[in-house]
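Have a look at the structure that comes next, please.
Every protein chain but one is kept in place in this view of the complex.
A, B and C label the chains in the order they appear, each numbered from 1.
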Amino acid sequence: MPDTSVMIRDTAKKLLVEKRVDLIIGFERGTLPLRSTPCFVRRSVEAEKLIWNASCENNLARYLRKRKEKVGIVAKGCDTRSIISLIKEKQVAREQVFIIGVPCHGMIDRRKIEAKLDGREILEADEVSEKVILKGHDFTEIVAKEEFLHNSCNTCNYRNPVIYDVLIGDKVEENRGIDEYGEVKEFEAQSADRRWQSFTNEVSKCIRCYACRNACPLCYCQECFVDSSQPRWIGKTTNLSDTSIFHIVRAFHTAGRCVDCGACDRACPMGIDIRKLTKKIEKDVKELFHYQAGVNLEDVPPLATFNLGDPQEFIK
Amino acid sequence: MGINKMQQPGQKVDGWKPRIIAFLCNWCSYAGADLAGVSRLQYPPNTRIIRVPCSSRISPLLILKSLQHGVDGVLVSGCRPGDCHYISGNYVARRKFAILNNLLEYLGIEKGRVHFAWVSAAEGKRFAELIKEITEEVRALGPAKELVKKQD
Amino acid sequence: MKEMKIAKNELVSFLDSLISEYKVFAPVKRDGFVVFQEIYSGSEALLVYANSKKPPKEILFPQSEVLFTYRLGGEGLGIEEPTFKDKQMVIFGIRPCDAKSLVILDDIFNSQVYKDVYYIAKREKTLVIAIGCNRPSSTCFCTSLGGGPFSPDGSDLLLVDIDHEYVVQAVTEKGKQFLKKHSEFKKVEEHSLSLMRSVIETAGVLIKSKVETGEIKKKLDVMFDDPFWDWLHEKCLDCAVCTYLCPTCHCFDITDEALDQRGERVRIWDSCAFPMFTLEASGVNPRPTSKERTRQRIMHKFKYFVDNHDMAACVGCGRCIKECPVNLDIRTVLNSILNR
Partner (left out) sequence: MDKASLSDKTGAVLVIGGGIGGIQAALDLAESGYYVYLIEKSPAIGGMMAQLDKTFPTNDCSMCILSPKLVACGRHLNISIITNAEVRYIKGEAGNFQVTLVKKARYIDIDECTGCGECAKHCPVRAANSFDEGLSNRAAIYVKYPQAVPRAYAIDRDKCIGCGLCEKVCLAKAVVYSDREELQSINVGAIILSPGYGLPDAGLMYNYGYGKYPNVITSIEFERILSASGPYQGELSRPSNRDIPEKIAFIQCVGSRDSMHGKTYCSSVCCIYAIKEATVAKEHSPIPLDIAIFFMDMRTFGKGFEAYYDRAMNEYGVRFIRCRPSMIEEVPETKNLRIKYETEDGKLIKEEFDLVVLSIGLEPPKEAEELANRLGIELDKYGFCQTGNLLPVESSKPGIFVCGAFQGPKDIPETVMQASAAAASASASLSPVRNSLVKRKEYPPERDIRGEPPRIGVFVCHCGINISGVVNVPEVREYAVTLPNVAYAEDNLYACSQDTQERIKETIREHNLNRVVVVSCTPRTHEPLFQETIREAGLNRYLLEMANIRDQCSWVHKEYPEEATEKAKELVKMAVAKAKLIQPVAQTSLEVIHSGLVIGGGIAGMVAALNLAQQGFEVYLTEKREQLGGIARRIRHTLEGDDIQAYLQNLITRVSENPLIQVYTNADIIEASGYVGNFTTRIEAGANRDTHELKHGVVIIATGGEEYKPSEYLYGKDPRVLTLLELEDEVAKGNGRIADCDNVVIIQCVGSRESNRPYCSRVCCSESIKCALKLKEANAEMNIYVLYRDIRTYGFKEDYYQEARERGVLFVRYEADDKPRVETITEDNQNLLRVTVKDPILGEDLVIDTDILALGVATIPAADNKKLSQLFKVPLNEDGFLLEAHMKLRPVEFATEGVFMCGLAHNPKFIEETIAQAKAAASRACTILSKDVIEAGGLVSLVDENKCNGCGVCTLICPFQAIDIDTEKKVAMVNEVLCKGCGACVSSCICGAMNMKGFSNAQILAIINAS
């Protein structure tokens, strides 16, 4: 089977040459080991830059809004789900995007590898099938990729693109026998005090850089509520209460929209476990309203509708 | 509720009285509260009622803001299912509140701080009972801790 | 420059003794990463680490800082200002790049044209003890910006790790006085000094990242309208990771944290990456898109700042490279500029 990167390049070239798209959004090699970076290709010769590997972790759907040109986008399963959400929210027209779907085996969480290396710096990393060879100043280590995937990849049920115009390579087997909400359930099982403790511990790391928000394909408000001055919803300092509300409300705003791509988590420089919130909401939306975001273009978003028989045990 | 403003959150204080905000929809719950008045049904004076057109007007952010402001309890009450003056406002609200309610509990915010209820325009007695019940529940929890904004 | 030494095994007790006298900030590990925090025991300090996640600038220029508090009452407006009665401070274990950033911050907050009382009050009470970098990271490019793994700029004292002990260089007069005052610092042998020299040399070689920054400013002088900016920002998320984690970025906003009838006027970090940064009350935004904002960041660091302060507002610490969520690497940007 030809290499995925090569197939992506060929597809991109063809699309550009045939003028079926004006722009391809994909990945190119990054400047650090285990790091790819988004790239924007407008000329077919540049398509050579495009690559595919287990560090193509960014959700490129983030770059789709407000474009006038026709766009080809390299998209993993989660990215296509984000695209569906964007289409449903009228932010992107289906006919405006050409989705180059790429089945995904999961993306590597380099922070996990770094943690394992305990301060030893990776200078070089090579992916060889299921393994990654890591080289540093005075060490070489080989690790199994699947042990160092992002949490969102571990619980992913949509490794294959949900919608696409072309699929690169063969579909991959979906995760099996995973408890998608294991982390959430574990958290739920703790005492209320412990939960509040861990939540505040997480948000107290926040430096209000808004990388989580800005990396999220669905956080596209012109003016985020934290920036609003009329009214001034919350304070702008790193006050714990304000930061907590920022994270709670941001998570709430993703209710019925979040596809758990993990972009927020990955973008956070402080390693805040943002998915603890979003995943919980995703779980509740599924359990309470039988809705999953980004799995089809038809279902009405759960907070834009209701059922007469919706749960209300919590209401007195 | 300015009297208690200076008190440190999370601390039991002698003579402490819970502070509760109740968002009531104009057509049913606020009318129910009025009926409690007309019927002279007595309930504790700790609750401050904020009238809104419909329970669907209340966003989670307003509830969170109340908690941040330092109230010890929040009640959001709307028309019973089917009674909504705006046909489906309470159903729309119900979904949001379900998510928020679960989320707050999940984060470890004590159960009993935030309450949701349906109170119809005819339920004066129920309204009074509800306020009594919530006041007691909040009193038992003590002053609000989580999310209360302390100035650094 | 006068050198002394301190044995590694004495360092903890030395820090303990400092704590009684000073407010001591040192690198500590928290939630899996390193930050500078006040320590209450010498053993909390982390001695082996690459660099802190957040730069130590927040000790002198906190992310939020109350300028004064006010109260509206029956008697009108009452204002309460800070008293600046803090203890003397020691920043221990800072990296030379970050120490150098203090020089830059000093030029902002304590210049001929502007004296920031809040910054100065802390800065004047602060003694900076840096530890040089025996093994710089692949993202370090301090040498391209006039620094180096053992550059003394901004430090009062610089420690060089020669395995069993640190050689301590007194960089400033303040540092010299400090060395004199503390008996833990011992006379250093020549053997240690030669070890020190070799450590310094090795480290210098280890820095592979190089950018010819000398040429950058000249290029930027004529690049404001260059089409380069049209595509540079394309992948940028407009977040503040690079600016907030930058030891030299110093932009701030002033906001009121009001609560009922009282409030605080607070200075908070702001970032040129945010659209709100330049949004005017009229609704006009002179830097409306990511393009203008990305350009601003580069231009400010490597042109405007050089124009005004005769140095770049970058110390090559590499934090923005490591933490950028989309790997928008400033070295690549600078090299592209050089290639224009």
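Side notes on the structure shown:
As a working rule, contacts are C-beta pairs under 8 Å (C-beta built on N, C-alpha and C of every residue); 3 or more make two chains touch, one makes a residue touch a chain.
The shown structure was predicted, so the numbers you read here are calculated from the model rather than taken from an experiment.
Per the touch definition above, the residue from B:108, B:124 or B:143 contacting the chain not shown is B:124.
By the touch rule set out above, chain B reaches the unshown chain at residues 1-3, 17, 19, 21, 26-28, 30-31, 33-45, 48-54, 56-59, 62, 65-66, 69, 71, 79-80, 82-83, 85-89, 92-93, 96, 120-126, 128. Remark: the residues of chain A touching the chain excluded from display are 89-91, 220-223, 225, 228, 230-231, 233, 253, 300-301, 303-305.
Just so we're on the same page, only the chains that are shown with their structure count from here on.
Measuring from the averaged C-alpha position of chain A to that of chain B gives a distance of 36 Å. Among all residues of chain A, those that touch two or more other chains are 235, 237, 239.
The set of chain C residues touching two or more other chains comprises 64, 257. Partner chain A is touched in their complex by these residues of chain C: 31-33, 48-50, 53-54, 63-64, 135, 137-139, 231, 234-235, 237-241, 243-245, 253, 255, 257, 266, 268, 271, 274, 276, 321-323, 325-329, 331-332. Considering their complex, residues 60-61, 64-65, 68, 81, 88, 91-92, 94-103, 105-111, 115-118, 130, 146-152 of chain B touch chain A.
By the touch criterion stated above, chain A contacts chain C in their complex at residues 30-32, 35-40, 58, 62-63, 115, 119, 121, 123, 137, 201, 205, 207-211, 213-215, 227, 235-239, 266-267, 269-271.
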